[in-house]
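The next block holds one structure in the form of structure tokens; read it before the comments.
Just one protein chain is left out here, and the rest sit where they should.
Let's turn to chain A:
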Amino acid sequence: MRNPGYWIFHYGLLALFVVFALFPLFWLFKVSITPNDLLYSEGVRIWPSRMSFDHYGAVLRHSDFPLFFRNSVIVSTLTAFFSTIFAAAGGYAFSRFTFGGKLWIVGLLLVTQMFPLVMIVAPIFRLLAPLGLTNSLTGLVIVYTAFNVPFAVFLMQSFFDGIPKELEEAAMMDGASRFQALLQIIFPLTLPGIAATLGFVFTAAWSELLFALMLNSSTAASTFPVGLLAFVSKFSVDFGQMMAAGVLALIPVCVFFFFIQRYLVQGLTAGAVKG
């Protein structure tokens, strides 16, 4: 047993961290429900004297936000889907096979992660424009997928590495082809890894601003981070609506993680080999 002072300190620090991490979210919500007339007069109060959901109504009915929102859902979902498929295939190959040039490919994947994105926005624009992939959601999905795959591959590889090779060897001895073993034995055990990769890529795509801003200028093909900027006009910033839009944008991410969290926490491989 440790003394109570230790635990007070322990939980005190944790509480401090949680407050620090969640305060911006709280502020986001607080501002989103503060009526405009109180925004500046009660700006630093912890809770406004009057609440209203007018900002939400305005955002949903009188702005392009629902469109941005839809675009973001499409782009992020497709990016997560394709990145995870490629990453699963690549991660499996890196984990299980030895082949010529493996080291080079790993090196190249790492190199792609080294450049600041700003450096390559212009070349990418030049590449996509003649193909008609600027001002298009397809273009964004392709670019996001390309940039997320390397890290996702390493992520998936580490999950495959965690699954004993003997499991698929046992399956092959039992009469499965390598592909059947992958599908029936390895895949169910990789669900936590797949969930983690999906979640990681989804959030990365969901909050990406630079490419979304530079490649797509039309409203029809804008995603919500770009849309948020629309609340900043030359003369004022509509904080209330901006925050309301921000709160709405959190919803899909929360829903997404709600569905995958059960795979994230599962230690499915327990008991495969000697425990």
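Here is the rule we go by: a contact is a pair of C-beta atoms (placed from the backbone, for glycine too) under 8 Å apart; a residue touches a chain by one contact, two chains touch by 3 or more; residues count from 1.
Simple rule for what comes next: contacts and distances are computed from a predicted model.
Visitor: Just to verify: the chain that's not displayed, which of "protein-glutamate methylesterase", "Sn-glycerol-3-phosphate ABC transporter ATP-binding protein UgpC", "6-hydroxypseudooxynicotine dehydrogenase complex subunit alpha" or "Nitric oxide reductase, NorC subunit apoprotein" does UniProt list as its protein name?
Guide: Record says "Sn-glycerol-3-phosphate ABC transporter ATP-binding protein UgpC".
Visitor: Taking the entire complex into account, which one of A:Ala87, A:Ile124, A:Leu140 or A:Leu189 touches the absent chain?
Guide: Considering the complete complex, A:Leu189 is the one touching the chain left out.
Visitor: Tell me which residue among A:Ala170, A:Leu213 or A:Val247 touches the hidden chain in the full complex.
Guide: If we include the chain that is not displayed, A:Ala170 is the one touching it.
Visitor: Extract the touching residues of chain A with respect to the undisplayed chain.
Guide: Chain A touches the chain not shown through residues 164, 166-167, 169-178, 180, 185, 188-189, 268-275.
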